[in-house]
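Sending over a structure as structure tokens; questions will come in a sec.
Apart from one protein chain that is not included, each protein chain of the complex appears where it belongs.
Chain IDs A, B and C follow the sequence of writing; residue 1 opens each chain.
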Amino acid sequence: MSATTHAHATGAAERGKVAIWWFLASEIMLFGGLISSFVISRLGGGAQVDHGHLNVTVAAVNTFILLSSSYTMVEAFGCAERGDRRAMRLFLGLTVLGGLAFLGLKAYEYTGEILHGFTPWAGTFWSFYYTMTGLHALHVLIGVIANATLCVAARLGLERPYRVEVAGLYWHFVDIVWIFLFPLVYLS
Amino acid sequence: MSHAATLPRVHEPHEAAGFFRTYLYATDHKTIAKQYLLLGLLMAVVGGFLSYAMRWQLAWPDTEVPGFGFVGPETYNALVTNHGTVMVFFVAMPILLGSFGNFLIPLMIGARDMAFPRLNALSFWLLALGSAVLCASFVVPGGAASAGWTGYPPLSAKAEYTGVHWGLTLWLLAHAIEFAAFLLGGVNFLTTIVTMRAPGLTVGRLPLLIWQLATASILFLLSVGPLIAGAVMLLMDRLVGTGFFLPERGGEPLLWQHLFWFFGHPEVYVVLLPALGASLEVYPVFARKPIFGYRLIVWATIVAGALSFIVWAHHMFVSGMDPRLAMPFSITTILISVPFALAVFTMIASLYRGSIALELPMLWALAFLAMFITGGLTGIFLGSAPSDIYLNGTYFVVAHFHYTLISAVIFGGFAGIYYWFPKMFGRMLGTRLGQLHFWSTLAFFNLTFFPLHWIGIAGMVRRIANPLQYDLVAPHQWINVFSTVSLLGLIAGQAVFFLNFFLSQFRGRPAPANPWQATTLEWTAPSPPPHGNWGAALPAVERGPYEYSVPGAAQDWLPQRAGAAVLGSRS
Amino acid sequence: MNGTVLTRGYVVIWGWLLVLMTLSLFANTLPVSRPAIVTLMFVVAAVKAVLVALHFMHLRVERWLIYAIAIVPVLLVFGLMLALFPDFVFAR
Partner (left out) sequence: MFLSWLPENVSSFGRDIDGIIALIWYVTLAWFVATMGTLLVFIVRYRRRPGRPAGYVKGDRWREAVWVLVPCVLVLVLDFWMDFKGAPVWAKVKIDVPQSDLHIKVTGKQFNWVVSYPGPDGTFDTADDKTFLDELHIPAGKPVRLTLGAQDVIHSFFLPNLRVKQDVLPGRAIPAWIDAMKPGTYELPCAALCGMGHSGMKATLVVHAAADWDTWVAAQWSGAKQ
């Protein structure tokens, strides 16, 4: 039997969790392949980071938002486990807001860069930049949709705590990807 | 581990459901398995037709191909590319992984359905969409993809190099959709195997096919990510104008090859392992004895799977990668012969002191073994870096991988289809046409592909449209003609199968629940199994999967299912 | 917050994540060599990732199967990256 401390860790919950972890394993390989390509391209001198034209401030705010949304997500799961539906909806809503804010800021960043002529075809770094952050943003978008769906479902009384956990695992994974993208693209 | 007993009863039988629910939006794993099988067979017709046009061009260059038309060099490249793509991704995987996996995983582990039936349906329809996109790529202006099934950039990265615009882009999209389909399918398979086994079915009692399907799914899940990343980058190169793989824009063509083969080698085992597993199910039944060394085979599978992640660069010995990488990869590649040799030896040893009945599934399974030995041994020539300098990119490679892949897809696949046809469709597959199909396939397959070793050694390179242009090859042109004529026989043999397949659906003898007196769980369900598979009570398992000819037992087989031994009849 | 009891462990982890984020933001101003700064940044990132994985994704209390599913791909990615070095980094 599962050693988890959570209640409901049987049947559907167990299946959901095992499945999302297998899925995340392949996602690790997807982002891992892309990030590896970028790393070796950088170390080989192919993709030099264009520090002067990246908006580190916005990215730092975004990092803060995403880390915090990860926290609200796990808090939502904690509430779901305790059966505190109202609080769960609140935290899910906060997570969705965090995701939307992240996407909004990312769009602002993209707009600024493109207006300055730094398009995806402006050089190897920018190609990697848009591909990596774009793929990540797509994952954020999917997470936002999933969390919003759960939020609405909770309002209608359809929620199951394990679904919040499964969505949470995905959301934290997306957060971890950003944890690595942030220093890789903006800081180092 | 939780058991299927807690499965919510959302899948009520829906016998009265209409056409739409029964066939199109079906969530029953058995229906989906049949859909995969039919799609795979349909695409096999497409792939076979492409191979016919290709081989005709090779035997009689630049003549009109009957039923196809003129094949010039451009069309030939498209044929080569799409034959490979169709056969590997849209025939082998749907049949061996999609169909066998969907049909057998719930039945063999005593579950009522897959873990996520609706996700399962989504996987299939994504694959169908992918197939449709691929077929559409044949007819768009500019022609179909023609950069080889490996799609090496820069050839594939810029439309100017091939003259193909949308064909290649659609080809890439078809792959992306196909990967998504099997990714979701793999998650489903693994979750089902991990969480839904019947009571008493410990991992040590799993049928070997389940081990092979699980390993294949894991290999796919863990290897496809980097290729998806590569495919996104290649699509960006083609559509947006980035330069990931274009040297003039600071890109690296070799990067694609690494990402591709990081996936490509495990992919070979994704196709091979289910076929190996199907054969492993067949041997004990028709030799009436346990499989030799169950644990050894499980370990061999796991070791081979793990090794498959560190051998990929053997496809790239002469690709221009750092030559110092070659020997380490050569050593790991040749090492992988050890677990496979172990598997082969155990399969042979499983026949020792058996009581072998050469019925059709057994014939196919034995032929699989023989062909796989041949293909495996020729692989050593290519795994050794120095001999690969000469043999890389020649027809020797073509012969080698047809011996491994066809042994898996055709021989292993048909072993499975002939063996489980009664369970799948409730009727027996005709034996007379079956015998004709088997012997003609065995003969014509070898006649088609064995001579290709020779012409490869003689220096004929792959993917050329006209062998007569080469002084070294032209004197051996008779081999090309011989191989093409044999291919026509091979194709005719498969026509016999299609005839048999459809005739037996309607005219076949009704199949009993357990026509082969086999022990694994699926044979305790009715043929074909109803929705939910097991009636009111889930089966419980009390012993290992291959208990044949147990000393002192009343009959020569003891079913895995608890309480089924006393029934012990053919019905 | 509507009388909600926040889970103390989660809040603490969140706090640490923010501290580490701040650290990596100001790493560039540290008076040490550039490679040391970069190493520090990625060590910090790895620690953050491990914190999220162990606590938010509950790997701390998961069974070995889930652990294996999480760890094996990470190792594979490292293997892939290392194997790419000779061709793209040392070749220059």
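One rule holds in what follows: contacts are C-beta pairs under 8 Å (C-beta built on N, C-alpha and C of every residue); 3 or more make two chains touch, one makes a residue touch a chain.
Quantities reported herein were computed from a predicted structural model and do not represent experimental measurements.
In the complete complex, the hidden chain is touched by one of B:Y36, B:Y294 or B:W516, namely B:Y294. Touch with the chain that is not drawn comes from one residue among B:N392, B:T441 or B:T484, which is B:N392.
Contact with the chain not shown here comes from a single listed residue; of B:T63, B:T202, B:S355 or B:Q505, that residue is B:S355. Per the touch definition above, the residue from B:T169, B:T346 or B:Q560 contacting the chain not shown is B:T346.
Touching residues on chain B toward the chain that is not drawn are 72-74, 76-77, 80, 146-148, 152, 154-155, 161-163, 247-248, 252-254, 287-296, 318-320, 323-324, 326-327, 330-331, 334-335, 337-338, 341-342, 344-346, 348-358, 366, 369-370, 373-374, 377-378, 380-381, 384-387, 389-394, 453-455, 457-459, 461-466, 469-472, 548-551, 556.
Please note the rule applied: only the chains that are shown with their structure count from here on.
Inter-chain spacing, taken between the CA centroids of chain B and chain C, is 38 Å.
Note: centroid distance chain A to chain B, computed from Cα atoms, is 35 Å. Shared contact sites, meaning residues of chain C that touch two or more other chains, fall at 65, 72-73, 76, 80, 84, 88, 91. Counting partner chains per residue, chain B has residues 194, 222, 225-226, 252, 255, 262 touching two or more of them.
Those residues of chain C that touch chain A in the shared complex are 1-2, 4, 6-7, 10-11, 13-14, 17-18, 21, 24-25, 27-28, 37-38, 41-42, 44-45, 48-49, 52-53, 55-58, 61-63, 65-66, 69-70, 72-74, 76-77, 80-81, 84-85, 88-89, 91-92. Remark: chain A residues 2-6, 17-18, 21-22, 24-26, 28-29, 32-33, 35-37, 39-41, 43-46, 60, 63-64, 67-68, 70-71, 73-75, 78-79, 84, 86-87, 90, 168-169, 172-173, 175-176, 179-180, 182-183, 187-188 touch chain C in the complex. The residues of chain B lying in touch with chain C in their complex are 194, 222, 225-226, 252, 254-255, 258, 262, 309-310, 313, 321-322, 324-325.
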